[in-house]
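Note that one protein chain of the assembly has been removed; the remaining protein chains are unaltered in position.
Entry: subunit A
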Amino acid sequence: MSTRHVLLGLLTAGPSHGYDLKRRHDERFPQARPLAYGQVYTTLQRLVRDGLAEVEGTDADGGPERTHYRSTDKGSVELAHWLGEIAPPAPFVTNDIFAKVVVAILAEAAGEPADPAAYLRAQRTAHMARMRELTALKTAPGADLATVLSADYALSHLDADLRWMTTTAGRLAALTEEIRNV
């Protein structure tokens, strides 16, 4: 994920200081890893360095001094460019589940103590438990749209994992056979 562009996007709602941007981020992306304040700060400095954002001013408001940032015209152009750019559809498969299943099949065929079928069942249980949590979250009365969108996104991806896991479970016998016969 491009933190620069996400922060630029959050700045479109109006000038803001670092802590406020972190809070807005965590609200809009509730299932994402919360942004570290240090990361917000260094990203804002880089945006300023590159002319995509600028310092609007500072206020103290009784507490420590806070720097307010706003997006520049160049920042708007950059944001529009990023939004219009398609993301490459996952060119490589890098995923723990996938790696474990492939290695478990190889290991089992070689007579090692590995049980891909049992692993797939246990992983399904864990996935389903997480999917129940997310479903409860998004269907809770008063769930806001940010929560619903991010829960939907997470649910769709867990669901995709599950489909692959179910299909693979169905192919296990044939796969093991194939490896043994090589």
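The definition used in the following text is that contacts are C-beta pairs under 8 Å (C-beta built on N, C-alpha and C of every residue); 3 or more make two chains touch, one makes a residue touch a chain; residues count from 1.
The criterion applied here is as follows: contacts and distances are computed from a predicted model.
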Item checked: Which of "ABC transporter ATP-binding protein", "Phosphate transport system permease protein", "Glutathione S-transferase" or "Nitrogenase molybdenum-iron protein beta chain" matches, in UniProt, the chain that is not displayed -> "ABC transporter ATP-binding protein"
Item checked: Hidden-chain contact residue, picked from the options A:46, A:132 or A:180 -> A:132
Item checked: Hidden-chain contact residue, picked from the options A:46, A:81 or A:121 -> A:121
Item checked: Interface residues of subunit A (partner: the chain not displayed) -> 121, 124-125, 127-128, 131-132, 134-135, 139, 155-156, 158-159, 162-163, 166, 170
